[in-house]
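Of the protein chains in this complex, one is absent; all others appear in place.
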Amino acid sequence: MIARAALEIESGMTVNLGIGLPTKVIDHLPSHLEVCLHTENGMSGIGPTLPSDRADRNLIDAGGAYVSTVPGSAFFDSVTSFAMVRSGRLDLTMLGAFEVGANGDLANWKIPGKFSPGVGGGIELAQKARRVVVLTTHTDRAGKPKLKTECSLPLTARGCVARIFTDMAVIDVGPEGFELVETAQGVSSADVAAATGAPLRIPNTALPSF
Amino acid sequence: MIARAALEIESGMTVNLGIGLPTKVIDHLPSHLEVCLHTENGMSGIGPTLPSDRADRNLIDAGGAYVSTVPGSAFFDSVTSFAMVRSGRLDLTMLGAFEVGANGDLANWKIPGKFSPGVGGGIELAQKARRVVVLTTHTDRAGKPKLKTECSLPLTARGCVARIFTDMAVIDVGPEGFELVETAQGVSSADVAAATGAPLRIPNTALPSF
Amino acid sequence: MRLPNKTCAMGATIARINDGDTVMVGGFGVPGTPMTLIHALVAHGAKNLTIIKNDANEPGMGIDHLLRAGLVKRLITTHLGLNAHAIGLMNAGKIEVEFNAQGILAERIRAGGAGIGAILSDVGIDTELAQGKQIVEVEGKPHLVETALRADVALIHADRADPFGNLGYVATARNFNPVMAMAAKCVIVEAEAVVPLGALPADAVQTPGVFVDHVVALETLTEEYAVVER
Partner (left out) sequence: MRLPNKTCAMGATIARINDGDTVMVGGFGVPGTPMTLIHALVAHGAKNLTIIKNDANEPGMGIDHLLRAGLVKRLITTHLGLNAHAIGLMNAGKIEVEFNAQGILAERIRAGGAGIGAILSDVGIDTELAQGKQIVEVEGKPHLVETALRADVALIHADRADPFGNLGYVATARNFNPVMAMAAKCVIVEAEAVVPLGALPADAVQTPGVFVDHVVALETLTEEYAVVER
């Protein structure tokens, strides 16, 4: 799924990869791709992650990983970093999710009573990037669907999600809800529909798999 | 009057000298004085004005004069420059005036129908510097008082002026209006009162002259 | 991964400016004014422009060329004191002029660039600049709603740029350029030098290339950039 999600990134884009699964997409980007990776704590042009023995103590990404520069990297402060986000300079952000609603709502920051460490930069990324895609397991640890008719958890942003990449499928959020686009190898459309907590539109034509 | 006004600047201050008469104060500052001069177009630590044959085409003050740096000068953009002004980092500003009211009101940017080139940075300097003093001729070209009970011209800021330096006197704006502090050599208190368009409090004690 | 290359020819970029567009122009006096891009805009001839610039330069310089060519409908500015020609056009009703306090103009542009709807400020609340503005109380004190400004195009002058559009400015030629470079749909930069990717240290970048769309290298500096004899 991570390799498939990486194909979403096109030449010329400025992209923010959220903490967790999305960050791993960086290892699947082809070297010829002309892309600018952004991190909230104040950097454009992120280079490969470094092991701690080669790390620069002053150079981390928003998830705390030690990263490196590429030719043309720039450092800036936190206000400038979010000025980029809010003014629409991110072509794409890839985020994790607790729940995605069939209307594109995203919940990914708080489970009341269990997990509430604060929202960090998530709201601004979800609300303001030009295109928001989600990378997530299709179901939670208890096997319950993360894709639902409506989110039950506190929202990060309304109607923001355009596409979802899971271990089972690629699903778009269309005007009438979830639409199956691709399936993982060995997974049928019926499998995906069964693991999805909302109606899933399945096209009549054969779907590609990844 | 310019030499007298220069004495208003104390060690440790950050100071903005307005366009016109106030800019000339710079030539009267003693070399040992530890002071930081600020200009709105984006510089702290202004050094001496340069003739055009020695000027740097990219280094001007807000009045368009070619200036120079001192050790420790810094350049910044227009937002940062006015962030300094509005957040109270200017200990003192010296401004020109068309009129000053006995309540400290300042009018120095517009004469309706005659002169209205725009206010530039004047409002923010007058309203936000910790201390605002005015340098002006005591009367206008027609011989009419510039110090008045109330300003008749559009205001720059209300109640902002603490002290006025003119060719005739140093005058404070106190809770009950204009108070004579010093007179120029050869000018009597009565002369100053006659040229002032509002009641002038004159102390009973002998006044210093400059 | 490599960063995208945004260098291009001047004519192609300026041709994107349409009649009726809002155009921000950097500079405070001569320093930082993109003289060459302005001449290209005059040659292109887009009309009914709204120009946002601190000042109107001096007669026969900078954006005064746009005024003389009759391309400007409206000017959002802070001070026209050095351009009697611009004041004359204003007084004759040939251009609309909106004056802002200088730092508020800078903040309104910055708000546009930062994706903020407006700022609340008490600057000028006692003056005629407050007329017609919405008032909101913050902690019991009245503040003016100063709305964000954005533009279709920003014309920026930089001292140096790399092909991704990372910029550096020099001395007081910085002024309004960094905020305007954040606040337009299309940001066009003229640079005195275009250096290879990696030649600008990452810590020394003053406008990150993320904000920039097109970089044009200046081949020569005309007389308009020089010290003004007064």
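Annotations for the structure displayed:
Should a chain be cited, it is by its letter among A, B and C, assigned in written order, with residues numbered from 1 in that chain.
Criterion: contacts are C-beta pairs under 8 Å (C-beta built on N, C-alpha and C of every residue); 3 or more make two chains touch, one makes a residue touch a chain.
Since this is a predicted model, take the numbers as computed values, not measurements.
Seen in the complete assembly, the chain not on display touches A, B, C. One of A:Ile2, A:Leu29 or A:Ile123 touches the chain omitted from the figure, and that residue is A:Ile123. Only one of the listed residues, C:Met10, C:Val23, C:Ala111 or C:Leu197, touches the absent chain: C:Ala111. Only one residue in the set A:Phe82, A:Phe98 or A:Phe165 touches the chain that does not appear here, and it is A:Phe82. Residue B:Gly88 is the one among B:Gly88, B:Gly174 or B:Pro203 that touches the chain not shown. Interface residues of chain C with the unshown chain, by the touch rule above, are 107, 111, 114-122, 134, 136, 138-139, 141, 143, 145, 147-148, 168-171, 202-204. If you put the missing chain back, the residues of chain B touching it would be 11-12, 14, 29, 31-38, 43-45, 47, 69-76, 79-80, 82-89, 128. Take chain A: the residues that touch the chain left off the picture are 39-43, 52, 55-62, 64, 66, 75-79, 81-83, 85-86, 116-124, 127-128, 154-158.
Note that in this section only the chains that are shown with their structure count from here on.
The chain with its CA mean position farthest from that of chain B is A.
Among the chains present, the centre nearest to the common Cα mean is that of C.
Each chain gets one centre point, the mean of its Cα atoms, and the points for chain B and chain C are 29 Å apart.
The distance from the centre of chain A to the centre of chain C, with each centre set as the mean of the Cα atoms, comes to 35 Å. Centre-to-centre separation between chain A and chain B, using Cα means, comes to 56 Å. Not a single residue position of chain C touches two or more of the other chains.
Multi-chain contact residues of chain A, defined as those touching 2 or more other chains: none present.
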